[in-house]
Each structure stands twice: as structure tokens, then as C-alpha cells.
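Just one protein chain is left out here, and the rest sit where they should.
What follows is chain A.
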Amino acid sequence: MRAASVQRPASRLFRTSAALSAGQGTHIHRDSAGNSESTPWEWTPESLKKIDMYLARYPDTPQGKMSAIMPLLWVAQQQTDEAHATIKAKPSYDGAFAFDSPQGSGGWVPLAAMHAIADLLGCPRMAVYEVATFFTMYNRNQQGKFHIQLCATTPCMVCGAYDILASIEKHLGIKCGETTADGTFTLTEVECLGACVNAPMVQINDYFFEDLTPQSVVKLLDDLKAGNPVKIGPQNARVHSLGPLGRTSLKSPPKGPYCRDLSQIPAN
């Protein structure tokens, strides 16, 4: 028991954020059936094409090549995304579009892929591990078919992210960091995904679903599971990220003085 006479002028929070502890698990690799050093890994021809493209962007020195660790990890995640084709994404307004190929968020990087990257770039394996564990964007374990990344950073939190979270948890019967028994959904709490204007939001594989309510998110998950078409972007009537009054500013070209003469810049 703390003696009453001791004043504590401030107490500080050092809690590990949920994204790191619950969402990503430990930063140590544990061999599992589908993920060990001996698991085979082959790059697909498309991946190899992408790899060539990325490698061309960096200097051909040992140091320079190491810069390609990040894009290559992402290529691996694109390659392992098997759910993409099953998501029937409907753009919610004109000008929005659905991706025709996996972008990466729906996949994961097996240990063997990390090793393949290290071999390819001629760098220590540890260098790849360090990058892969640093960013929450890289999934180092097999995720459920649909990986729900729920943003709970301040703007989303203020707009009710935890209600969304509770609703998902109740509906799926899992907690942050867990995968449903049938392997369909994985739930992760993450930090700001940059759609704060349309908060609260979740990202599921490559798509953002914004302006959620505890009810609409349940319907969304059911639709995904059933393979029904789902609307991407704002789940309400919002267009882009316009406020309720529609477009209120920047309606005409900005008045001068300009820092450079825009008329001199060719169109496109």
C-alpha cells in the first residue's frame, strides 16, 4: 500500500500501444507449420518483374541495394495476398476506383521470403528482420483472409473508434491481435491511417471503409464473408472527404502572388 503522505505530482504512462503488443504479437520469430526457415519460397514472375523495377531505383552498391528491403518486403506481401480477388469492391462515388491487383496489405511476409530478400540484396538477414519488425505494415505471420486494421488514434477515437472495436469484437468473438477460428478475420488495432476526416474507419486488406457505425461495420463484415459486393470508402453518403456543407473553400484558382508562374508549366 502506498502511504498517503507521499504525493505523486505526476504519473506517466509507459503502456505499450495496443498496435504493438496486441496487434503484432512478439518481435521474435517462432517457427510454425507454415512459417519456418525451411518453408519453400518462390517469387512469381510478376513479383520478379516488380523486383527488377524497384532495384533499378537504387544505386547498385551494397548500401544502396539495402534500401530496397522495404519495397521488396511489400512485393512479398502482394504475392501472398490470396483474398484480393474475392473482395467485390464497389467505389462509392465517381472517380473512386477499386484496385485490380493486390496492393500488399492483404498478405504477409514469411520468414523464408525475408531470407530470399536478404540473399537477393546480399545483406545480412538481420537487416531484413529489423525493417520487417519495425513497421506494423508488414505482417510477419499469416493473417486471416480479411485483415481488419482498426484505427484508434485520437480523431478516430473521438469519433467512436472504440465503439466500432467493441462491435467487431462482439460480432467476431475475437480480441485485438486474434484471428477467428475459421481463419476469415484478423483484428489489429493500428495508429492513424490518414483518413481522419472520415473517422472512424477501418482498413480491410487494401481498402478503407470510412464513416462507420457499430451497425454498418457488422454488415460490412458479413458482406465480406459472404462474398457480397461491398462499398469502399465512406459508408454514408459522403463524397471524398467533404464536410456536411459540401465544398466551401478553394473553389476558384488561388489569388497571387504565386511562388512560380503556373502558366509556364505545361498542362499535365
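Here, a residue touches a chain if its C-beta (ideal position, glycine included) is under 8 Å from a C-beta of that chain, and two chains touch if they have at least 3 such contacts; residues count from 1.
Operating definition for what follows: contacts and distances are computed from a predicted model.
Of "DNA-directed RNA polymerases II, IV and V subunit 3-like", "Superoxide dismutase", "NADH dehydrogenase subunit 11" or "Ras-related protein Rab-2A", only "NADH dehydrogenase subunit 11" is the UniProt protein name of the chain excluded from the display. Among A:34, A:91 or A:124, only A:124 touches the chain that is left out of the view. In the complete assembly, the contact with the undisplayed chain comes from A:111, out of A:83, A:111 or A:199. Contact with the undisplayed chain is limited, among A:39, A:67, A:103 or A:133, to A:133.
Where chain A meets the missing chain, the touching residues are 1-3, 5-17, 20-21, 26-29, 37, 111, 124-127, 129-130, 133-134.
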